[in-house]
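Read the structure below first, then the notes.
With one protein chain withheld, the remaining protein chains of the complex are depicted in position.
On to subunit A.
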Amino acid sequence: MSTTAGRAPEQSGEEGRRGAFSSRRVFILAAIGSAVGLGNIWRFPYVAYENGGGAFLLPYLVALLTAGIPFLLLDYAIGHRHRGSAPLSFARLRRGAEGLGWWQVAICFVIAVYYAAVLAWALRYTFFSLDQAWGSDPNAFFFGEFLQAGDVAVTADVVPGVLVPLAIVWLAVLVVMALGVQRGIGVVSLVFIPLLVLAFVVLVVQALLLDGAGFGLDALFRPDWGALTEASVWAAAFGQIFFSLSIGFGIMITYASYVGRREDMTGSGLVVGFSNSSFELLAGIGVFAALGFMAQSSGVAVDEVASGGIGLAFIAFPTIISEAPAGALLGVLFFGSLVIAGITSLISVIEVVISAVRDKFDTSRLTATLAVVVPTAVLSLVLFSTTSGIYVLDVVDHFVNQYGILVVALVSMLVVAWAVRALPRLSEHLNVHGRPRVGTGWRVLVSIVAPLALALVLVFGLLDDLEAPYEDYPTWLLLVFGWLMVVALPVVGFLLARVKWRAGTHLDGPPPGSDPVAPLRATAPAGGADVRPRPAAGQDEGGAR
């Protein structure tokens, strides 16, 4: 796939300092690794099932093509053109917009703190699968023996069974991040993403061979066309696409800044977008085939066993593993896949923070890694290895997704499209090396359709939360770890934007040589320029080879 495999892409001095992916293939695998996470495996199947089954395909595809991929390309264009972390890219786009980048960094910090805890659970369950340690009651085992969850309160009672795997997860993250963009993130993606696909294909084949698999697939794919008339179903489709593609909170901006200047970002975006959805479809088939087996062996309908999220992974699947032939293999594949999908997403989230710290303070890779990962790991261990960890995690996860990611994504899009009016130059940038070309249609989707869709998702979530307290948790828990946290994120972001940049940081527009459109635009005849690269021009628009 890559045209530059095995060598570093063209780099200026600053880019050499920041690090870069060695090829387009590595970038695409890293971006897929970021997008494909826990939500693909445990969220998509249930969301599809709950919102029209087979009919959900229609709003899902509309959301992917009209909002998901266009927004993904917007992130790519911002990062690839401005060659910086989220704060630096936004600062180069417009000085006053830097706070948006730090807001995204703050969100990534919060996500990393709790996301690692779920990985630790999955890691532990990979080994539990070998002898089905949960016994005959996975529900009681998960909340009781494993998490030792007590009353809803914040406690300091440490659970060693969570603390140890969580520390291992953070140690692994520390090593990967210290190795850098290519030797750390790139190599992990090159190894883990093919391994993840292989493991999940084997899991799906095994699940399809189980008795009752057809019942599960029938429940997932049987279309309920009437659902298409409900706005909530469309909101669910757009929400799934936004949450799943890692867009709007700095990851894709950061990763795109590590890509060679000549790469086709539009084509890469299409591959990443469809790869993410392809894995979701594969996960849906595997999960519902297994749930069909569970329903048949329990003598109940599929709707009585269908679930998503933590309930699916740590309660339903252990039940399936206990009853299925070769259950240990199924368990290792399922929880191993969760670990792999999660770790590649976690490193992308942490990279947003490390990259921002490096750009702002001009620190070495190792210093920035230690400065970011160690405090994040300590906070993660303190909050989520205790008996109250699951409640705090559930609240933080809900609020940071619903009111953190969605709001910052919406504000970012509106600022870029309507305040900075950057879409024409960003589409020009994408078109220099990108195919298919983007034009007015893309600009309409990014400036109007996607913001409206995001607003729809936001409103439906808000109505749910106003109707009843989230999961009936106590008000103080929702206020402290929910509302207060999401309000604090932009405040912290805009305060960080007031810190001075390291001396010599170029902030006025894209760094020299990274805007290949500029020299062509300057010599273009009136009426517009054909900005495609010309083989005979004899000039390197990248300017820094």
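Everything below uses one rule, namely that a contact is a pair of C-beta atoms (placed from the backbone, for glycine too) under 8 Å apart; a residue touches a chain by one contact, two chains touch by 3 or more; residues count from 1.
Note that contacts and distances are computed from a predicted model.
Undergrad: Please identify the absent chain by the protein name in its UniProt record; candidates are "Transcriptional regulator, PadR family", "Putative methionine/alanine importer small subunit", "Co-chaperone protein HscB homolog" or "Fe-S cluster assembly protein SufB".
TA: Missing chain, UniProt protein name: "Putative methionine/alanine importer small subunit".
Undergrad: Among A:R95, A:R183 or A:R222, which residue is in contact with the omitted chain in the full complex?
TA: Counting the whole complex, the residue in contact with the absent chain is A:R222.
Undergrad: Of the residues listed, A:A178, A:L228, A:V271 or A:L414, which one is in contact with the missing chain?
TA: With A:A178, A:L228, A:V271 or A:L414 as choices, the missing chain is touched by A:V271.
Undergrad: Tell me which of A:R43, A:H82, A:R262 or A:R365 is the one touching the absent chain.
TA: Of all options in A:R43, A:H82, A:R262 or A:R365, contact with the hidden chain holds for A:R262.
Undergrad: For subunit A, which residues touch the unseen chain?
TA: 1-3, 24, 53-55, 57, 61, 214, 217-218, 220-223, 262, 264, 267-268, 270-271, 273-275, 277-278, 281, 285, 433, 435-436, 533, 535, 538, 540
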